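Just passing along the structure, written as structure tokens.
Only one protein chain is missing from this complex, and each of the others stays in its spot.
After this line comes subunit A, so read on.
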């Protein structure tokens, strides 16, 4: 929950930043004094980023050291690329990379379009109270913690008396050990994400849809467009910039696949598909105290994320959109 709030925050910050950039372009660099209150409004966000995002980056130094807590950063021995070499030569590396990238791809391909479709459908609901009720209901799962969601899944799917398996047995089908088979891990993971986050993710799209100029709909109606045509030719093009921006941001943050979520699903039998960078960093770094090595893994993961976001941004620009920077 904390993380998705964070994403939302940075989404909003990025949107704001974009408008800020345009303003600067028009007025040149001399608007600072005139707009000092606007700049003052940036300050809290700026401080937040410096303290929580930039200063801690200094700690990345330890990925090139054999960091010993009691020696501190200044006295720990430098070992150059040792930890990176270990990471790239360990057999777990390809498993981690492919698991992370596959889940990332599933997130983009399957999850990303769903909130857009749902938002468009909600937009077509005529009855206001019905729409509000639906919206409220689909927001609720977002406020549950992963612990609760994974526990509920466990109770439903366990082979020892879980509802789903009892039903399968009742209609004569073999029981399926969802929780321990690698084949079901990704399905379960995606289903849980969709259930938890789908409703909440529609918010920005719904907001974007409400600002679409109603004249456009009227004009389309004059031309004989039905609901389907209006959605396709008016609504979607109007929210296209929002979709592109969110897609880029999503690509940047999706490598954070949700440590908590995956850690709860992970067990000895599905590790080959479930171990991702986040869980590996936690077990190797915090539980086993290999601080330097896990920092190296984290740094590598950050770099992969950076490359992905740059690619996405370039792609967006190619298609004539603004991108995020």
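Please note the rule applied: a contact is a pair of C-beta atoms (placed from the backbone, for glycine too) under 8 Å apart; a residue touches a chain by one contact, two chains touch by 3 or more; residues count from 1.
Keep in mind that, in the parts below, contacts and distances are computed from a predicted model.
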Leaving aside the chains on screen, match the unshown one to its UniProt name from "Deoxynucleoside kinase", "Aldouronate transport system substrate-binding protein", "Menaquinol-cytochrome c reductase iron-sulfur subunit" or "Anti-sigma factor".
"Aldouronate transport system substrate-binding protein"
Have a look at A:138, A:291 or A:324 and name the one touching the chain we're not showing.
A:291
From the listed residues A:208, A:262 or A:281, report the one that touches the chain absent from this view.
A:281
In the whole complex, not just what's shown, which of A:159, A:212 or A:238 touches the removed chain?
A:159
Which residue numbers on subunit A touch the omitted chain?
3, 52-53, 55-57, 59-60, 68-70, 90-92, 154, 158-160, 175, 177, 179-180, 256, 259, 267-269, 271-272, 278, 281-291, 294-295, 298-299, 301-302, 305
